[in-house]
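Excluded from the complex is one protein chain; the other protein chains are retained at their positions.
Which chain is which? They are A and B, in the order written, and residues in each are numbered from 1.
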Amino acid sequence: MAVFSRGFGGRTRESSPDLPPGQFLTEDFPVLSAGPTPRIDTAEWSFSIRTETGAQHAWNWDEFRALPSELVSTDIHCVTRWSKLGTSWRGVSLDTLFEEVESSYDYVMAHSYGGYTTNLPLEDLLDGKAWIAYEFDGEDLDPEHGGPARLLVPHLYFWKSAKWVRGLVMMKDDEPGFWEQNGYHTYGDPWQEQRYW
Amino acid sequence: MTDWKVGTVTDTRTETPTGRSITISVDGWPGNLAGQHLDLRLTAPDGYQAVRSYSIASVGDATSVQLAVDRFPTGEVSPYLVDEVLPGDQLEVKGPLGRWFVWTPEDTRPIQLIAGGSGIVPLIAMARAHAMAGSTTPFRLLYSVRTPEDRFFADDLAALESETFHVDYVYTRSTPADWPTPPGRVTREVIEAVTIPASDSPGVFVCGPTGFVEAVARSLVDLGHQPQSVKTERFGG
Partner (left out) sequence: MSSHVDGNALAGPFSEVFRTDMTTAVCCCGGCGDTTTLATEMVYGTDALAHGSIVRCRSCDDVLITLVETPDRLVVRFPGIATLSVDRDTPPA
């Protein structure tokens, strides 16, 4: 049984009916560090989608930026309990990137510069639910927040929105990514509070 | 396995404009070595818990520990410990922890301590252990702070100075009135001027913010210290 510490309230934890359970509002944009921040020159950057046949669809920075982009306004929810409302992004819809991709597999592993991975069902990336984002609040995405480009899947906990994303690999089965192997939920729906195993 | 133990705050003392030291009496505390730390847990009325690690400034068999905390304005634990906590308040601790960044009197090498800001905490424990043991091995402390007011344990350090323990201050922002050198960082030249030279094969303990520790450790290796004789404790920031 824990001892209560008089006068300790912790961080102001303002909950709101707009927020998923157990979340509190933040105005700033916390940076969660898991390692050194990769610095990727857009001249060296590429993004690819690889399927079960070995086929690879790849874009360099100029090709990627020539694709139609969308302005996305969305709430984001981090599993470490902060939520930020009405964030503003610009990115390329995964629907656009998957246009030419043929695969019978239902799952995707996202891979990042720096080695991070996270797993997602393909259906959570399609139908206007996910983007490769390269602008935040009208500015180039800062490396600390995943720039030059990150995955943006705002209906899931934000660890699924892989920073410094460099590619997606189709998977037959749902295999766990980095945090999913380490105790975090394989799917991560904030409204169902799917935080941990 | 080390369990959480209940601690009761027995004393607090303002050390700097942003920091203070706190003495906590802990039932069943087994004593600690110089340089060890503890994990401290606070529990809010709604069950919310926060855990942080703090180095221990005290040393020996006593069942109380002294910590020193610098306030990070955006933090949730350090403002509580610096501004709120009162004698009689309870919190939980786990420890003592860590047997790497420690000094014991069996170590007879000359010892150089290098602290940045509140990084003094585990190093004053070593200086106290040195004094308590009556050790005659040379001890020297290089203590970097922004201004004279930012020194933690200034009086305690002055009282500890002896034939075998010497303190050198480096002020990075403003100095006392009659100070011989202008404010500046702990550069390789400063380290060369006021620390035990590599040729004496000292053990070196460095503690402070991550950037400070990295810069100092690099300078020490450049000056010929063996990397394995330099032990570091970064506290982030």
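Methods note: contacts are C-beta pairs under 8 Å (C-beta built on N, C-alpha and C of every residue); 3 or more make two chains touch, one makes a residue touch a chain.
Here the structure is a predicted model, which means the values were calculated and not measured.
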{"item": "Displayed chains contacted by the hidden chain, counting the whole assembly", "value": "A, B"}
{"item": "Chain not shown: contacting residue from A:47, A:82 or A:164", "value": "A:82"}
{"item": "Touch with the omitted chain, as defined above, among B:50, B:133 or B:223", "value": "B:50"}
{"item": "Hidden partner interface residues of chain A, rising order", "value": "11, 30-37, 78-80, 82, 115, 144, 159, 178-179, 181-184, 195-197"}
{"item": "Missing-chain contacts mapped onto chain B", "value": "1-2, 37-39, 50-53, 75-77, 94-95, 97-101, 209-211, 231-237"}
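Here is the rule we go by: only the chains that are shown with their structure count from here on.
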{"item": "Chain A-facing residues of chain B, complex", "value": "4, 6, 41-50, 76, 80, 84-86, 89-92"}
{"item": "In the complex, chain A residues that touch chain B", "value": "2-11, 13"}
